[in-house]
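Let's look at subunit A:
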Amino acid sequence: MAEALVSIRNLKKSFGRTRVLDGVDIDVGKGEAVVLIGASGSGKTTLLRCVNALERYDDGSIRVDGVEVGFRGEGAERRPRGERELSAIRADIGMVFQLFNLFPHLNARENVMLGLQKVRGLTKAEARERADHWLAQVGLADRAENYPSELSGGQQQRVGIARAVAMEPKLLLLDEITSALDPELVGEVLAVVRRLAADGMTMIVVTHEMIFARDVGTRVVFMDGGVKVEEGAPRDLLVNPRSERLKAFLSRLEMH
Partner candidate 1 sequence: MSGAFAFVVGTIPFLWQGLLMTLYVSAIVVVLSVVVGVVFGVLLAYGPWWARWPLRAYSDILRGTPLLVVIFTIYYLLPFAGLNLQPLPAVLLALVMFKTAHVSEIARGAIQSIPQGQTDAAKAIGLTFFQRLAYVILPQSVRRFLPPWINSVTDAVKGSSLVSLVGIVDLMLAAQQVIGRTYEPLPIYLLAAAIYFVINYSLSTLSRRLEARYAYIRE
Partner candidate 2 sequence: MTDRRNDEGAPRRSFLKLGALAAGAAVASTAAQKAAAQAAPASTLRAALDRGKLIVGTGSTNAPWHFEDEKGQLTGMDIAVARILARGLFDDPNKVEFVRQEPAARIPNLVTGKIDCVIQFMTVSPARAQLVNFSRPYYIEGVALLTSSKGKFKTHKELLDAGAGAKASVLQNVDAEKLVAKALPKAQVMQLDTQANAIQALDSGRADAAVIDLSTVGWLVKRNPDKYLDSGFHYETQLYSIAVRQNDHDWLKFIDTTLNVNMHGHQTDLYDQAFRDFFATEPPKRTPGFPNI
């Protein structure tokens, strides 16, 4: 088996005295879409934010494409990475946020172009071309010059996806990207993500939407209390949960 693109070992993190991640092991192979589910406080969002170093982790290891994310050096020589190194690592990991986090002072096209010009070093013309390509891919070619405040939630989120994907990342992190959307807008976003997964984008998805898990996911991981409790193929796990905790969690959710 090819080495996993993302390899998480014994990940530990505390906020103050609260242990949020208590030894998590997860592998994500290239082209896989791993869906993390669990109650609030289970640590899934924190885990995601550790993968692209938006949070620092205390102990354990996260390797993306063989590179340890949060630390450099081994054993006694282990040191937390500096900002500059982290910026370079983050450039290859894309993230889409629950609250979109589009840059309000830039229009849709400029939102997508910013990273291309400043991080990938493309010229303005090249960046514009690529931005327009991806905006078209998410169905927003005619909205390129609108500002975020002029777009609906679903449209903003699609711009957010275009912004992340235009950077051609090795890995895409999706943090509850439909939780803040009105139900009728969820579909358009889900359609984009489905296509990305079909095209082979490696992704880790944190979500409450079980349709995401079933439609997009190659593997579902259930987390509770800062640890991985169960994992397996979506149709197995969601239909035949084995652990008591997962059974309880699923019964509390409405299944679509």
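The working rule: contacts are C-beta pairs under 8 Å (C-beta built on N, C-alpha and C of every residue); 3 or more make two chains touch, one makes a residue touch a chain; residues count from 1.
Keep in mind how these were chosen: all candidates are chains of the complex that A comes from, given by their letters.
Since the structure is predicted, the reported quantities are computational estimates derived from the model, not experimental observations.
All listed chains 1 or 2 share the complex with subunit A, though the touching one is 1. Put simply, subunit A touches candidate 1 in their complex at residues 52-54, 83-84, 86-88, 90-95, 97, 99, 101-105, 114-115, 118-119, 147, 149, 160, 163-164, 167.
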